[in-house]
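Following this message is one structure expressed as structure tokens.
Missing here is one protein chain; the remaining ones are kept as they sit in the complex.
Right, chain A next:
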């Protein structure tokens, strides 16, 4: 009896040892530069997206790596596999132990990350946010991709081009309470009032970031309101949904569609003609800029006003003493969409 017990013990220990070796080789194989030495390079920038493994944030990583190479700094680009603030806050705390020179985060919740970010600052780490801000007192700089005003205005301008500056419009949002979407809507209404008095938003429908729901809502609305001149889809799920609905109803060219989304999602609709142009910022450049900002923070030469010199992006604007602006939004069309892959 005891003989077989020992056999069991030996097998278990052997298997678990093997497992630990798997874990170890994983660690060494993945990032050899961090396996041994002390702190690696003198400058280490730790950058966190809202989550890893989606095309948008992979695009930012590309830009971040490019900047890290240009500036010769060490970059750690990692985040949770799900868009959850608590997982982010945990990773920030672990990064504090990892001796990052700067931590830059795209926050899933402005307040939930604040305690960890403040702790990082107390530990002498430079802090910043990019893509989505944390509470103002929990970071030194925010790298803003595009102002609400610029996005709202651009969306309306693109739509006006296609409908001669008039008509009634449907807006499909993610949720009625999402702060960025509420802010974009306000700016869109503002732009219409000031520049295109014959344009008006007839209805705002929440698509709940559900593609099928977005398609159904748009279809039903267009059937009930045949005088609709165009549809804005203002999330990366709402826009393809709206375009798909217009396509399924055979209304390409009659009902204009534009909004915010990513190029890979929209390519088929540009090709089919359901969408002519749509708007977003360039996430590659956003990642690139965020690393330049973090580096400037570490070097202690981050400006408080005027412009900030960011490598190949040239001079970008400081729109507040603690806020850098990437620039005007990017308009995608048949002409430039093949240059982007995210």
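Going forward, contacts are C-beta pairs under 8 Å (C-beta built on N, C-alpha and C of every residue); 3 or more make two chains touch, one makes a residue touch a chain; residues count from 1.
The working rule: contacts and distances are computed from a predicted model.
Visitor: What is the missing chain called in its UniProt entry, if the choices are "Dihydroorotate dehydrogenase (NAD+) catalytic subunit", "Glutamyl-tRNA(Gln) amidotransferase subunit A", "Gliding motility protein" or "Autoinducer 2 import system permease protein LsrD"?
Guide: "Autoinducer 2 import system permease protein LsrD"
Visitor: Can you work out which residue in A:109, A:190, A:323 or A:341 touches the chain that's missing from view?
Guide: Going through A:109, A:190, A:323 or A:341 one by one, A:109 is the residue touching the chain not shown.
Visitor: Check the options A:89, A:129, A:258 or A:295 and report the residue that touches the missing chain.
Guide: Considering the complete complex, A:89 is the one touching the chain left out.
Visitor: List the chain A residues touching the unshown chain?
Guide: 1, 4-5, 8-9, 11-13, 15-17, 19-20, 22-24, 26-28, 30-31, 34-35, 38, 52-53, 76, 78-82, 84-86, 89-91, 93-95, 97-99, 109, 111-115, 175, 177
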